[in-house]
Each structure stands twice: as structure tokens, then as C-alpha cells.
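What follows is one structure encoded as C-alpha cells, with my remarks underneath.
Missing here: one protein chain of the complex. Every other protein chain is in place.
In this document, chain identifiers A and B correspond to the written order of the chains, with residue numbering beginning at 1 in each.
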Amino acid sequence: MSRWARIGSTLFVLLLLLVALVPGWLAPGDPLAIDPAEAFQSPSPAHPMGTDESGRDVLTRVVHGARDSLVIGIAATALGMGVAIVLGTAAALSPRWLDAGILRLLEALYAIPSLLMALLIIAFTGPGVGPAIVAVGLSTAPGYARLVRSQIRTLRHSEMLQAATVLGRGTLLRVRNHLVPNALRPLLALITLGVGQAVIWASALSFLGLGTPPPAPEWGAMLAAGRTYLHLAWWMSLFPGLAIVVVAAGATMIGRALGGKVNAA
Amino acid sequence: MGTLRWAAGRVGGALVVLWLVATAIFIGVRLIPGDPAEAIMGGPGSQASAEALAAARADYGLDEPLRVQYLMFLGKLLRLDFGTSYALRDPVLGIMGQVLPQTIVLSLLALLLAWVLALVFAAASLRATRVGAVLGNAVEIIAAAVPHFWLGAVLIMVFSSTLGWLPAVDNGTGAGLVLPVLTLALPLAGFLTQLMRDSLSTALASPFSLAARARGDSRLQVFWRHGLRHAALPALGMTGWAFSSLLSGAVVVEAVFARPGLGRALLSAVLSRDIPMVTGIALFSAAIYMVVMALTEGIERALHPAGVDS
Partner (left out) sequence: MQRTIRTRRLVTGTVALPLAAALLAGCSASAPGEQAQDTAPVIGGTLVYASGDAEPTCLDPHVGGNYPQALVASQYLESLFTKDAAGQIVPWLAESTELSEDGLTRTITLRDGITFHDGSKLTSEAIKANIEHLQNPDTKSSTGYLAVGKVLQVEPVDELTAELQLSAPDNALLESLSMPWSAIQSPDALKRGQAVNCEAPVGTGPFKVESWQHQQAVNLVRYEDYVLPAQDAGRERDTAYLDGITWRFIPEAATRYAALQSGEVHVIDNAQPDTIASAEGAGLGHLDAPRPGASNRIELNSSKAPFDDAAVREAFIRSLDVNAGIDSLFFGTAPRSYSLLSSVEPLGIAQEQLFSPDAAKAAQLLDDAGWGERDAEGYRVKDGQRLSLDFPVSTNQSVPAEQSLFEQIQASAKEAGFEVRIQLLDLSSWYGALAEHKYNMVSAPYTKVGPSVLQVIFHSDSTTPAPSGYFANNAQVTDDELDDLLTRAGQTNDAAEREQLYAQAQRIVLEGHYVLPLYDQQNHFLYGKDVAGMGATTAVSSPIYYDVFLTN
């Protein structure tokens, strides 16, 4: 990881956190305040990103939307990772038959494409943010779980672990002190990649009308609402779209810098 | 003998996976609060008639113990009886026969285009200047991060509304496929390019390639003779994943471009709580995935017999 990439990605993460935690600091306005007389204003000094169909300031909404969008992305990834760590660790440390069973289970989860899985879950639960998070999380879990499993299997035979065994530590302790942290490092790269993808899938659900309900300033929902007015007010979809692209692309760059491969997300 | 065993293992594995998916759906339907017959017939909003509910109850054996219901459910699936879509009033199997080819053609074309684009970009990056490399890197990362529905909307606005070069929806000539395929392929191409470039640079730095270079072959010649194969293999291994992500993307693309297909069928089945249809689509998409995985593994075995492990 080059020095500049490290500085750049650190700054990027800090800025995102800042925006998500104290949006009012950057955009003091109310993201829900309507003003029909100001609808569809193109970008200007007063509204640097223009206004939407209800005269709401797009910049304010993009900034305030960071929290909702990131929470969905992070929560989904965290859920997927949680499931993955349990299943992946269990598989790696289990006898052969159980390992094979868990692998089949993962394959079953993996066999259903992410968005189809999300729709399947929504078919049973109905739409909403919660189901969207669960859906995106579960659909990404098998990818993570496979990596966890292979990481742990590699480490299991590594010198460090053998050293630990020689020293007579208990199995649980071995798992906690060595296996999990060592498996986690490459996972960290994957997680950052995953957050970006989760934000994109969540936005697709919003587009299908199954994600965050209006008028919350979630990026996917804003992008979905703005696409109706694409030829009239391009700024309504461009800026939330850019926000998604920047986060997903930023996450990819950080993930790659951490040594991740693009393939497992 | 090895191939036969491999094939048998593949088929067996696929059946286990399908059984797991079916079981998950069986449990899912029973977890929906309220009357399962009503859930199967579209939930409380569908206002199913008493006869329709009775028919569903008999069809799915809902008055029997859970164990019997489960066996009946699996038995029907084994006989390829997926039931009748209550919203479309057609057998699910027949609807699948109509929509599946559409989605598969769309996805295969997108896969092909993504591969071609990725190869071209990866090869071009070998000759790129430093600025060009940074720029190319940025383009592929951005391409991979663009939501399909927005890309589709922008492509329609530019190529259909404004320039009038390409149709926004199918007009029977095949030209209607261009924009959907492009929308589906571009993000995937972004991913594949990243992947290929990584493995290409590793391959071209290998002693093998360096020796070829020392013999006087040009970079491009080395790429075609040695690099390509090394670049393609890991990407080929990703085909199952790529196809699966294309099927996800197809849900959105079919909605944007009003194309019939698996994705649109699933979306409308979800919106109308058409459980027989949802079940059928889940099993079929899982089956497609298993087939694609088996095919890519087969190709990998053919290309690289020694290198295949679990």
C-alpha cells in the first residue's frame, strides 16, 4: 500500500465518518424541508447540487443520507460476516462430514444470486429496511464464509498454531488468540469491498420500491426518485449516484490496498 | 473414471443443494404468520376465494401433519410439479420455459461482452502510460461501482431519447438487446478487468514470460501466447460468481428495459406474493448456478487437469 493511498484512504474514511456522524456540520439545513416554489432548481450557489421535485436541497439530502446508506451497507456486511465467521469457523474445525455438510449449505446460499435472495426474503417478510439488510447480509455471507474457512484451514497447519499447540494451550484459547485474528486480516479487505457492494444492492432494492421508504434521504431512494426526472433534472440523480459510486469505489480501493481481491464479494 | 466420479459428485452435490433450498422455502412459507393456504394464494390482500383456499389446502396437504406436508412438497418437486402460479394461472414450469431462455440469453451475451471488454482493457493496460494506467484503474473501479438501474437510465437517455441510435425496448430486431446487455456487462467488465490485470501482471512477471521476452518476443506476443491463459484462468474460475451477479443484475435490467425474464417474473411474483412462482424461480436459479459451476469446472479440468482441487 503506497503512502499516498494510505493517506488518501484514511482521509476518505474520516470524511465519511464525519459526514455520517455530524451531517449538520456540513449541511445545516433540514433534509426534509420542502419548498414547492423552489422545485427542480438547477445547481446554483444557493443550492450547489440543485433541488428536487419538492424543492428540497439535494446537497443537504446527500450529506444527511450518508448515515442511512452507510448504516445499511455496514449492517448488512456485519450480518453477513457474523454468519460467515460462525459457519466458516465451524466448517474449518469440524470433522470431514460436518465440513462437507456446511459447505453444501454455503453452496445452497451461494446458488441463489444476491438480489434474487433479497427478493425471496422480501416475499416472506414484506419490504422495508430491515428485510433489505437481512437479505443483502445473508446473500453475501457464503462468499465470506468460504474465505474464513480456507483461511482457518491454512492457519490450522501453520507454524504459529503448531507452536501454540506445543505450548499446550487449550483448543478454545487457540481459536481465540490465533485462528480468528489471523483469519480476520484478509477478511478486513473483503469487508471494505463488501460494504460498497451492499450499498449498491440496497440501492437496487430502493429502485424496485422495496427498500428505504420516502422521504428519508437514503441515496438509493434518492437515486430511484431522481431517475424519473432524468431528462428534466439530471442533478437529482447524478449526485446521490455519485455518492454511491464514490463510496463503493473508495471501499474497493481501500480493500485492494489492504490486499483484497475483488472476487469474493 | 475420474471424470465420471467427478460428474457423479457434481450431480449429487447439486441435488443436495436443491434439497436445501427447497427445505428453506418450505420453512419460510410456514413461518409467514396466518393461514399457510392464504399465504400460498397471495396473502390477505389477494382475497382468495374459499374454493381456491380449499384447493390450495388439498394441493399442499395443509391439513396433514407437517412431516407429511414436507414429504408431499418434496415429492411434487421430484416429479417436476411446481404447481400453478396463482397470479398468472399457468403452471410454473411452463412460465419458466418462457422466461428462462430470455434471461439466459441476456446474461450470456452480457458475460461474453464483459469478457471481451475485460480482455481488451487488460491487454491495453500493458501498454498504457502511467497516467493512462491510473485513469484506466479509475474507470474500471467506477464501472464496477455504478448501480445497474442508473446506468440503464442514463444509457436510455443518451442513446435512445437524445441520439435516437438504439431502441429503449425490444422492437423485434435484436437491436433492443444492445442497451440491456451493455447495462449488465459494464459493471461486470469493471470487476473482471481488475481481476485479469492482477493475474496478468503476475503472469508476465513470471520466469516463463521473461524468458520469452528475452527471446525477443514483443510484450503483446507474450501476452497472447502466455499471459492470456494465465489471466483467463482465474477469471474463468469466477464465471459461476459472475453469472450469479448477472442474474441479480438481470432483475433490475429487466425492470428498466421492460424485458420479460426470470428477474421480472420474480419481481412480480414477490409483489403479488405468488409463492408457487417464487419457489419455482428459487429452485431454477439455483439449478442454473449449479449447471454453470459444473460447466466452468469442466472447462477448467480440460484446460488444467492437474490444478483442480475442491
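Convention: contacts are C-beta pairs under 8 Å (C-beta built on N, C-alpha and C of every residue); 3 or more make two chains touch, one makes a residue touch a chain.
Fair warning: this is a prediction, and the values are worked out from it, not measured in the lab.
In the complete assembly, the contact with the undisplayed chain comes from B:Phe257, out of B:Tyr60, B:Phe243, B:Phe257 or B:Tyr289. Considering A:His47, A:His64, A:Arg146 or A:Arg227, the position touching the chain not shown turns out to be A:Arg227 (whole complex). Across the entire complex, the residue among B:Gly2, B:Gly164 or B:Pro207 in touch with the chain not shown is B:Gly164.
In the complete assembly, the contact with the undisplayed chain comes from B:Leu271, out of B:Leu108, B:Leu271 or B:Ala287. By the touch definition given at the top, chain A reaches the unshown chain through residues 32-34, 36-37, 39-40, 53-55, 126-127, 209, 213-215, 225, 227-232. With the whole complex as reference, residues 42-47, 49, 51, 87-90, 95, 98-99, 153, 156-157, 160-161, 164, 166-171, 176, 255-258, 260, 264-265, 268, 271-273 of chain B touch the missing chain.
The working rule: only the chains that are shown with their structure count from here on.
Per-chain CA centroids place chain A at a distance of 21 Å from chain B. Across the complex, chain B meets chain A through its residues 13, 16-18, 20-21, 24-25, 28-29, 31-32, 138, 141-142, 144-150, 153-154, 157, 161, 191, 194-195, 198, 234, 238, 241, 244-249, 251-252, 255, 263, 266-267, 269-270, 273, 275, 278, 281-282, 285-286, 289-290.
Those residues of chain A whose C-beta lies close enough to touch chain B in the complex are 104-105, 107-108, 110-116, 119-120, 122-124, 143, 196, 200-201, 203-204, 207-208, 210, 220, 223-224, 227, 230-231, 237, 241, 244-245, 248-249, 252-253, 256, 261-263.
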